[in-house]
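Selected chains only, in their assembly positions.
Labels for the chains are A and B, by order of writing; each one numbers its residues from 1.
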Amino acid sequence: MVVNMINRVREQRPLIHHITNAVVMNFTANGLLAFGGSPIMANAKQEVADVTRLSQGLLLNIGTLHEDQVEAMILAGKAANEIGIPLVLDPVGAPATRYRSDACQRILQEVKPTVIKGNAGELAHLVNQDVETKGVDSTGEADHEAIVRLVAEKYQTGVVCTGEKDVGCMEDEVFVNETGHPYLAQITGSGCLLGSLLTASLTVEGNPEDHLMATLSHYGRAAEEAAAHPDVEGPGTFIPRFIDALAMEVET
Amino acid sequence: MVVNMINRVREQRPLIHHITNAVVMNFTANGLLAFGGSPIMANAKQEVADVTRLSQGLLLNIGTLHEDQVEAMILAGKAANEIGIPLVLDPVGAPATRYRSDACQRILQEVKPTVIKGNAGELAHLVNQDVETKGVDSTGEADHEAIVRLVAEKYQTGVVCTGEKDVGCMEDEVFVNETGHPYLAQITGSGCLLGSLLTASLTVEGNPEDHLMATLSHYGRAAEEAAAHPDVEGPGTFIPRFIDALAMEVET
């Protein structure tokens, strides 16, 4: 199943439109290219709907949100819903400020995501649960599966909760991924890039829960492989080897 | 000729003002530094003309265009034309949306580029030819030399069409470059960075067609060298080795 999905992404090279934060644009584009997709990143309100209509998937990430971008996200999101392509929302730092929290709700009132992907603190915030947070990264303990089920029910979407173990839910099926490496928490944008790959995986026909699980598994194993590379001596040298590992061939 | 131009860039360290897309700013700045130029990247309408007047060259790249940036590009472009410094326009994704296409025409009505650089789909769009496109990367087949000549005639500029073979035209002289490596298509921003280096090469006295050809040749050979490095195992490890190779000494 892993093989099929990733190899199909590589054959189809789905065009994924990203409205994402300024910190991770380059890393996300290179990571998605390595995985097998084709990134496009437009921000202007005048063209985001048109770009979405050319695309096979849409990722919305609120990490460096501003007013024009909220409007652009709603326009792009509505276009994605109209043409029926997968849409992944990453509510980065939603609990951090009232502005970000409200913007997230504005988007969710107008746009229906296929999957909401975040850490426990971000997802808990979307269902008014309290999880201890520090900035944009969740540090508290929580029953991730319970949060995932609450978000899935309230927003009627698939959900992926990242953490030491990733917990996902799609159409009532819960799945857990245990691949990964601590280096992913020592570089910026690892969660953001994952959102992009999840979007690409959902463009492939088949069971979306299998595709999400396969992407989580591949992502974590790529991190493990990169971290084990003899030339990797820290987070800086981890990054290029991780991109390499995302591009690795998948055995049949 | 190659030697002279690149070594002159390294002696003169021309300041190149970039109004470019947000995805590639960091990669472009590091790549131009490695080549021998000095990057500056300002966006505010209030200062782009002043920054241009301090510079020896201007690059305009519409990859993540928005309204304020169109105005900034026109202000900077007019300043570049007034003081007579080289100006390279990269119409990234121009065929993708009406907004981008129109913005491109607005810029071209007010600003005269020294060189327009793009892939076959982008250049064909500027002369109302149809080439099959997928997002911002051209995938169709086309007679690149014919397109290059049409763009050169319509806009009275030099033209560089990137692809498996790069085809350029400057003052009626057509040139073809065959260096390069498939890795360049597997990372983001390789075309964007090339636009920056072409701008830097045009700041050196001498025949501009020789400088463009020399830059294309050096760029492709740097990619070949990097790809052949024993430590390169994928697109992630290619990137830092490619930057290294751009900085390599040029033999006399």
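Here is the rule we use: contacts are C-beta pairs under 8 Å (C-beta built on N, C-alpha and C of every residue); 3 or more make two chains touch, one makes a residue touch a chain.
Computed from a prediction, not measured in an experiment: that's the story for all the values here.
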Full complex, copies of the single sequence (shown: 2): 3
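The definition used in the following text is that only the chains that are shown with their structure count from here on.
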Rotation angle superposing chain A onto its copy chain B by C-alpha atoms, nearest 5 degrees: 120
Chain centre separation (chain A, chain B; CA means) in Å: 32
Residues of chain B touching chain A in the complex: 21-24, 26-27, 63-67, 93, 96-100, 134-137, 186-189, 231, 233-237, 239-240
Residues of chain A defined as touching chain B within the complex: 13, 15, 22, 25-26, 29-30, 33-34, 38-44, 46-47, 50-51, 54-55, 68, 231, 239-248
